[in-house]
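Left out: one protein chain. Kept in place: all the others.
On to subunit A.
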Amino acid sequence: MSGTYLGMPAFPEAAREAVGNTTLRGNLRHATHTIRAKRATAVAEVSDWAELREAGKRIKDHTLRHLDRYLVRLEESVTAAGGVVHWAADADEANEIVTQLVKMTGESEVVKVKSMATQEIGLNEALEAEGIRAYETDLAELIVQLGKDRPSHILVPAIHRNRGEIRDIFAREMSEWGRPAPEGLTDTPAELAEAARVHLREKFLRAKVGISGANFMVAETGTLVVVESEGNGRMCLTLPETLISVVGIEKIVPTWRDLEVFLQTLPRSSTAERMNPYTSTWTGTTGGDGPSTFHLVLLDNGRTDTLADEVGRQALRCIRCSACLNVCPVYERAGGHAYGSVYPGPIGAILSPQLRGTGSEIDASLPYASSLCGACYEVCPVAIDIPEVLVHLRERVVQGGEVTREGNKVVLRPAKGHAAERAAMRAARWAFTHPGALRTGQRTASRTRRFHPRTLPGPGRAWSGTRELPPVPAEPFRDWWQRTRGGKDGDR
């Protein structure tokens, strides 16, 4: 991933700051609790949820295990349908391809459908540097863009903003970008939505280039799928003359029929609806209907490195529904920004350190941004075992070992911050393999118990800052056993 969030503090610091912001906590609590309850109802309506979840998991797993074959198949079918396929190994290459494609049209502005992939590669900033203005057209993305802010949720990027804040942003910023907000704009959602409609419509009607991501790509037919609610997606996908879609290579499903699974599980898991208001599918170009030129940019940017990890690769099953964010007690309190990545919440905590590597402080801290309660796994519609991957990544951070970066095997050094933990574990291993030393140590500990501090000194200080130190018993277990049972197995 690009350095969009460069310089972010590690999760604990960012979270501490966020937790102190009571407006933010209030906004998040309201939003996550609302959607959590609605989702449970939507899922309960479908009696075969467990079977759909299993089918979704297996479809994605099978595709990932044979990804090379399906990528080639997809390329063939998109090309046969009149599209042009490009391959981008990293963010810079993807941005370069898209910039060149836009320049070839002679246009200096583009309209965008909300897309995680283009957020991930920092496409808007890259276009801006080349004099091309990218307009976000999803209402929440518009709020984020106008507020010079960052998205904090996969599905509802402006979840951290309340209506009053949104009104202020619209009133202040809309005129900078086009049609100003109407005089006397109030903070009712209907009025705010109307202001966005009017502001964006002039852009849709003149747009010549649209940029999107995709929720699914069908290898067999070359079909791309975008699910949305507002119609801004349909606007960007059908009104411009040129459409450029930037899609992660993991978004493939093998067959048209596979969509019957995901079009049931995705809407219910994400917006808690039976079906989202609009779904668009397109296969290459269609004469007279929609863009006459279609480009598909297939994005790697760390996905093949993630694929190389046999435990971690399941993160690539993710269909970006965001159900895991809405149930996560850590996300609910810390908010999306604390994760320092376009992918926040539990899925972000396993996806970002894999896509970007654990080299930075923030990425090394993300596997710890969890209480391991398992709620995320329970709600995941493709059954990603997020706690399993978190523990796996913690082990990697602490112990180091072999990983794949940009296609090459490299050996990670153990993380610096964990030296004390490693030293303690080594000492424990030695003590447990030397019974005499263990016995002496335990007796010494018991006899000096009145003099033990309540908090740990040195590297243990942070640990005991939030925990009670367990009291050392008056007598070691072995001594108690010797005293009460004489070392024999009682009466038997």
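Definition applied: a residue touches a chain if its C-beta (ideal position, glycine included) is under 8 Å from a C-beta of that chain, and two chains touch if they have at least 3 such contacts; residues count from 1.
One rule holds for everything that comes next: contacts and distances are computed from a predicted model.
A.B. asks: As a check of understanding, state which of "Peptidase", "ABC transmembrane type-1 domain-containing protein", "Alpha-1,4-digalacturonate transport system permease protein" or "Lactate utilization protein C" is the UniProt name of the chain not shown.
C.D. replies: The record for the missing subunit names the protein "Lactate utilization protein C".
A.B. asks: Among A:Ser212, A:Ser280 or A:Ser370, exactly one should touch the missing chain; which is it?
C.D. replies: Result: among the candidates, A:Ser280 touches the missing chain.
A.B. asks: Quick one: say which of A:Arg201, A:Arg333, A:Arg439 or A:Arg478 touches the chain that got left out.
C.D. replies: Selected residue, touching the omitted chain: A:Arg201.
A.B. asks: Where the complex has a chain not shown, which of A:Ala14, A:Val43, A:Ile59 or A:Leu101 is the residue touching it?
C.D. replies: Checking each option in A:Ala14, A:Val43, A:Ile59 or A:Leu101, the one touching the absent chain turns out to be A:Ile59.
A.B. asks: Can you tell me which of A:Val78, A:Val110, A:Leu298 or A:Leu325 touches the chain that was removed from the display?
C.D. replies: Of the listed residues, the one touching the omitted chain is A:Leu298.
A.B. asks: Which of these, A:Gln145, A:Ser212 or A:Thr271, touches the one chain of the complex that we don't see?
C.D. replies: Answer from the full complex: A:Thr271 touches the omitted chain.
A.B. asks: Suppose we count only contacts with the excluded chain; which residues of subunit A make the list?
C.D. replies: 27, 30-31, 34-35, 45-48, 51-52, 54-55, 58-59, 61-62, 65-68, 71-72, 81, 87-89, 93, 137-140, 143, 156, 158-159, 162-163, 166, 189-190, 192-193, 196-197, 200-201, 204-206, 218, 221, 223, 229-232, 234-235, 237-239, 249, 254-261, 263-264, 271, 273-283, 286, 288-290, 298, 300, 304-305, 307-308, 310, 313, 404, 407
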